[in-house]
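Omission of a single protein chain aside, the complex is shown with its protein chains in their original locations.
And now, chain A:
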Amino acid sequence: MLRSLCSRLVPHSLVCAFTRGMSAYPPHYIEAIFSKKKQLNLKETDEYIKLSHMPIKAAKNDESESIFYNELVNKMVNYITKGGNKKLARELLTKSFECMKRVQIERMNLNPDAKDTIIADPEQLLIKAIENSRPLLQLTAIKRGGVKYQVPIPVTEKRSYFLAMKWILEAAREKERKVHLPEKLAWEVLDAAYNQGRVVKKKNDLHRQCEANRAYAHYRWS
């Protein structure tokens, strides 16, 4: 029924062919551009006139132009969340940020010469940590002639961000019972931001494995 509706609304629509139709919006609605800067940039191009005649979805309620808004940080909160308890996740990340900042300020005071090089902004630290732990490649098992080969394949940008955050969080969750998550997360993020620690090692190990299996790279299938 939905498909027929789809074809009636927008005949031969590309969007219809690609969506499952779970959204509250019809498929021809486009994503809102909530950033003022992006809007102003768009205004200079012809795209703006085109967009002004398109139906647009409402912006999501956690997206804003506030200086406290950061896409990657929001994503991290979502990954920390367990059982829908986002409030707790946000609190945990804030605590972790506080922990990071304390550590960095302590480092600053211990080493006054390197004051300019030490980053104390926890958001920046988190972003840097994620960027440092993003993998370039990954391995997938592909069966050829009854043997499973580990074949290196490139990862998309989105997936690389996902993997980086997942690994950081996994490393943070693997701790002793008496250590709290914010503390451990802060340490893992700080380590990764300085290009050391378990997460970066995990990434490098994956790259090493990919390199070892490079002979199978042409087995890539689908």
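Quick note on the criterion: a contact is a pair of C-beta atoms (placed from the backbone, for glycine too) under 8 Å apart; a residue touches a chain by one contact, two chains touch by 3 or more; residues count from 1.
Assume contacts and distances are computed from a predicted model.
Colleague: Assuming one chain is omitted from the figure, identify its UniProt name from "S-adenosyl-L-methionine-dependent methyltransferase", "Ubiquitin-related modifier 1", "NADH-ubiquinone oxidoreductase" or "Coiled-coil-helix-coiled-coil-helix domain-containing protein 1".
Modeller: Choosing among "S-adenosyl-L-methionine-dependent methyltransferase", "Ubiquitin-related modifier 1", "NADH-ubiquinone oxidoreductase" or "Coiled-coil-helix-coiled-coil-helix domain-containing protein 1", the correct UniProt name is "Coiled-coil-helix-coiled-coil-helix domain-containing protein 1".
Colleague: Provide the residue numbers of chain A that touch the chain removed from this figure.
Modeller: Residues of chain A in contact with the hidden chain: 12, 14, 17-18, 136-137, 152, 154, 156-157, 204, 207-208, 210-211, 214, 217-218, 220-222.
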